[in-house]
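Here the complex is missing a single protein chain, while all its other protein chains stay put.
Moving on, here comes chain A:
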Amino acid sequence: MSDFSEQLTKPVTEDEQVETSVSSGTGMHFPWLQKQLETVVTGGKKKKDFAQTTSACLEFIQEALLRHQWQRAAEYMHSYLQTLEDSDSYKRQTAPEVIWKLGSEILFYHPKSNVETFNTFADRMKNIGVLNYLKISLQHALYLLHHGMFEDADRNLSQAETWRYGEKSSSQEVLINLVQAYKGLLQYYTWSKKKMELSEFDEDDYAYTSKSQNMLSQSCKTSVNICALIKVPGVWDPFVKSYVEMLEFYGDQDGARNVLTNYAYDEKFPSNPNAHIYLYDFLKREKAPRAKLISVLKILHEIVPSHKLMLEFHMLLRKSEKEEHRKLGLGVLFGVLDFAGCTKNKTAWRYLAKYLKLMLMESHTVWVQEEWNSRKNWWPAFHFSSFWAKTDWKEDTALAFEKAYVAGILLGKGCRYFRYILKQDHQILKKKIKRMKKSVKKYSIVNPGV
């Protein structure tokens, strides 16, 4: 250590000089500069520890929630509640919503929590920051419904419904509508239960009349409640469905039709397949003309080409006289089978096999070619591989048969799928296969005329 010390033991005499040269110096001095530099060093205004610890607290709560540590979450929640008193007014205003979301989550899952605790919490939170009143009321009602507390939920919604606070902002108006609609939904529930009971009574019974009277008044209330909401653009499936059911029950076909048409066709509403399905079902019940049904399903076809109603759509198109419709009928079938979830749909394959034959018989080869062109690159591997031939044959010979027919027509008799099925010497299907072979020879688009 001696060498090292030698150099170090020298008394540090110039020490002070060096120090001063750091802090003072020649030249100008800008008093404001230092302040500027200080703020730059700390990255602008320093965040207060209150803000830091509460945001750390929030992170701990979120982590605990993710790991389902409800106890731990509740522990931190105890501290996080002080954000309600944040001196930053913006943060103070946003705090109730955050606390409601975290707190209701904790109370929903916490083993020591019960409906009573949740109710107290919800009631308290409703009154902190008026803007959350409706949202919390609604979620509170949903919680009660979840726990089967039908009447309490209803009472809650009624309270929320009558709540007013100064000028309602537009967002609040939607919430009021939503609250009313949920109330309507509850009324529908009662109504529908009564309807069930009613079906057990005799029509001439006294009880029947009073019951049906009762139901009528119920439905009136419901329609008032739901009506306002479904005029606002949005997805309101359960509300629309129950509303229409009631309208239909009391014979208001026009009203129901209006509601459904509006729900499906109003451009302000988001695209919603169910809207078209409801309308289609209604029109079908009403025995509407085929053209009308086709026009509804055409839109559904554009939104959900794989929908199970598409097969019905195909049947409608097939029966139509219009060329255009008949052509679309082919496209619809191809469209359905494009989807992986529909590859084993025997009906679809049967329809396609039949329809292809029909089309080719009517010499609409161009139509078939048109549909096939965009698929010939991938359908063989997607549907007609030898693997599928084997599995299909094993699982469902009828399906394999239909598919083989289609494969034969589209890919020619040399196609692997077709050949595989052909090779299977099946006793019962023997005749059928023979017929298929003949038919394929005749109609296959691969070797026309040969």
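By definition in this document, a residue touches a chain if its C-beta (ideal position, glycine included) is under 8 Å from a C-beta of that chain, and two chains touch if they have at least 3 such contacts; residues count from 1.
We take it that contacts and distances are computed from a predicted model.
Considering only "Integrator complex subunit 11", "histidine kinase", "Glutathione S-transferase" or "TATA box-binding protein-associated factor RNA polymerase I subunit B", the record for the omitted chain gives "TATA box-binding protein-associated factor RNA polymerase I subunit B", by its UniProt protein name.
Residue A:Ile106 is the one among A:Leu65, A:Ile106 or A:Ala389 that touches the chain not shown. Interface note for the absent chain: among A:Glu75, A:Asp252 or A:Glu286, the touching residue is A:Glu75.
Residues 1-5, 7-12, 14-16, 18-23, 25, 29-30, 33-34, 37-38, 41, 46, 48-51, 53-54, 56-57, 59-60, 70-71, 74-79, 81-82, 84-85, 87, 99, 103, 106-107, 110, 112-113, 117, 120-121, 124, 127-128 of chain A touch the missing chain (whole complex, contact as defined above).
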